[in-house]
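All protein chains but one are shown at their positions in the complex.
Right, subunit A next:
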């Protein structure tokens, strides 16, 4: 049994296969692990992938790029309008649907997406050697119902059996298996996705292995293309300096330069310097230029600032500080840029930066893992209400004292835990005492519990005194779906036990 996960991005598509408990990205027939999401139409055939991207210089009006931006949108949509004005191929409206006009035939965005999905399916099948239909597809968090439907339709037309559409940031978390090993505990994870055309940052709370999006922000104004563009502009000015020709007005030359800049940008992520070489760039003149990483970083520093500012803004919006983030997951091809990783590390000095999986493969791998989880399950259909689950509203704390004698509070039952849930703790008390008192508080947020937040106390009397030992108090908290709490405290030595049940104030 195998299943696959597909990520269709604005610029690139990637497929990962789940087999024998492992999820791996598979390379396409050209040997690339990531396929450009570009489709070129010609008289007789449709070309998907690298070949289409390379021939775009010659066939610009019949080559579709960034189809994801228009998928499932209608003509009134400002995003669609923006896309139409930027697009090099003509987009018309027919029967209320937007369609590309290619060589006098109309092609809907769904058909373009279908071709890309077919290509992905082919890739996965050739790697597996068998037919595979079950798939999990990722969608951006801001995708609406129409867009999801359009994407699902396209995947269905490509012969896929879509088991579920999941959000890209959650897929990224799943790829690193965050919260999957042990279902207890609570942490905040920041997903930083810098894709080809957009930057999206999401803060996800992981509680009991379940993900909840706290906040998300997508900026369509910045993406990997911006870096390439900046570099290409620099190269153009270099060319102008050397040959006194301004090629910025020449779209063909600029496109050649963009391709070269793209390659240079990629190599600068691993090498200290890269060479840009374009044959016959303009007027039969060859162009040759060396770009160092430091130069690249200098050119792009305003862009880097923009990328980092977005994180700060989002954290401010949710009211979290950098310390509240436990992990940062990087995804999207442009998150490879070393300078960017450095800047993020500076912003979160104590936080683990997860980049062991190649950033542009994180999302498809997560999707494939989810596909593996869903494989063989019968009722995959989720109702809307299934996504809304009961969670505990407040932290449950217990008051204790530390060595210096001041009060400390320990969280026994964090807020946001999916209910019903049971948490078990072994609390310790000094062995010299013959009794133990657990004072229980509830609180919200990070503010310390006050005296009026106390809702119960549990007292265990007549314990065996141990001069140089500790009392182990096993505390089990069980919260039901309505939020009522049941606490059992047991002294491990004597077996003395106290039980309380706390109802919710109505």
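The definition used in the following text is that a contact is a pair of C-beta atoms (placed from the backbone, for glycine too) under 8 Å apart; a residue touches a chain by one contact, two chains touch by 3 or more; residues count from 1.
As a convention for this text, contacts and distances are computed from a predicted model.
Only one of "DnaJ heat shock protein family (Hsp40) member C2", "Ribonuclease P protein subunit p20", "Sorting nexin 4" or "Multifunctional methyltransferase subunit TRM112-like protein" fits the UniProt record of the hidden chain, and that name is "DnaJ heat shock protein family (Hsp40) member C2".
Which of A:89, A:419 or A:474 touches the hidden chain is settled by the complete complex: it is A:419. Screening A:179, A:223 or A:359 for touch with the missing chain picks out A:179.
The omitted chain makes contact with just one of the residues A:27, A:57, A:89 or A:210: A:210. Touching residues on subunit A toward the chain that is not drawn are 164, 166-167, 170-171, 173-174, 179-180, 183, 204, 208-213, 366, 370, 373-374, 377, 382, 386-394, 398-403, 416, 418-422, 427-430, 433-439, 442, 444, 454-461, 471, 473, 478-485, 498, 500-505.
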